Structures are given as structure tokens and as C-alpha cells.
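The complex appears here without one of its protein chains, the remainder shown in place.
Then we have chain A:
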Amino acid sequence: MNQYVNKKFSTQYKATIGADFLTKEVMVDDKLVTMQIWDTAGQERFQSLGVAFYRGADCCVLVYDVNTPKSFESLSSWVDEFLVQASPRNPDSFPFVVLGNKIDVDESKRMVSARRAHQWCESKGGIPHFETSAKEAINVEQAFQTIAKNALAMESDVELYSDLNDPIRIDNDSTNDFGGCAC
């Protein structure tokens, strides 16, 4: 996240405490969009609290560590969790993006292959999948571009179905970070 917004990366490990977000203005299809990227952590402690963060999200980014199979394996549960908590209008078509981070680490330590991840994404209805390195800024730009695009597509959907009373958030995006990701 930091790499994407501020073009910075810190090797200092710091677990996310509480919630943080950054905003970035991007051009998508010639439109200037303000993207709010949320980084949540620890809120699963009291289940009901997560809702506040998921609520109104336009896109959900799931990040795993390619060197940590456990983080990949728990993706399914995070998807379910998100859909339960955020309860979007059309859960089947809600845009997710999966990022396999830390590909800069030595290849020998890699535990989750790109193929396995792709297969999983396909099984979930063709979720876009990127392998990135926050440290080396590999694929970060492309990944967020896709995120913004998908989110905007969702937004237009919402616009179609929404009744007027519903507050419209045009600049929302969501990132779900977990398990040792550094962004």
C-alpha cells in the first residue's frame, strides 16, 4: 500500500495495529478516481467490529505470502468472512483481487506456486491474480490499476441498482491484508 501510494518501502517489520488507510487519486478510463485503500488488522478479535471496515467496500484485495502456504490456504475463509460481514448486494459478482506478495524472496523458499494460485482463483469465479513484490515494486501498479477498474465497474453496477437514499461512495476501495504482508 505504501509502495503504491507513497512509492516507499520499509523493511522494518511492523504488524498493523488498528486500521489505517491511504488515499490515492488515479485515472481510470480517463476518469479521476480517489481511491481509499484500507489496511485492517486485528479486528477479528471482536467479530462484529469488522463490519465497519468492510461496509461499503467496492473491492476486496486479499494478499498472501507466496512463501507461507498457510496464508494462502486461509484465503477461502477470508472471502467467506468478507461476504458475511460486508454483505454486498451481489456477493457472486463482488470484485476480489488476489495478490501473492513477496516474490522478491529467494525462489527456493517459495511455497505457493503461481499455478496453484491461479487454479484457486479460477475456482472462485475468475478472480484476478497478481504476483507482486512490495519491496521491489513489481506488479504493484498493475495490480492497483486492476483493483480500481474492477471497483469502478462495481460502482457503476451499484449506481444502476441503487435507490437514491443510499449514500454513494465513489472513491472507495478495500484491501484486506493479513499474515505478514508488508505493503
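The working rule: a contact is a pair of C-beta atoms (placed from the backbone, for glycine too) under 8 Å apart; a residue touches a chain by one contact, two chains touch by 3 or more; residues count from 1.
Criterion: contacts and distances are computed from a predicted model.
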Margin query: Suppose you had to identify the omitted chain by its UniProt name; would it be "Vacuolar protein sorting-associated protein 41", "Dolichol-phosphate mannosyltransferase subunit 3", "Superoxide dismutase" or "Peroxisomal targeting signal receptor"?
Written below: "Vacuolar protein sorting-associated protein 41"
Notebook entry, point to check: Where the complex has a chain not shown, which of A:55, A:110 or A:124 is the residue touching it?
Noted result: A:55
Next item on the list: Mind listing the chain A residues that contact the chain we can't see here?
Entry: 14-15, 17-23, 42, 45-46, 48-49, 51-53, 55-56, 180
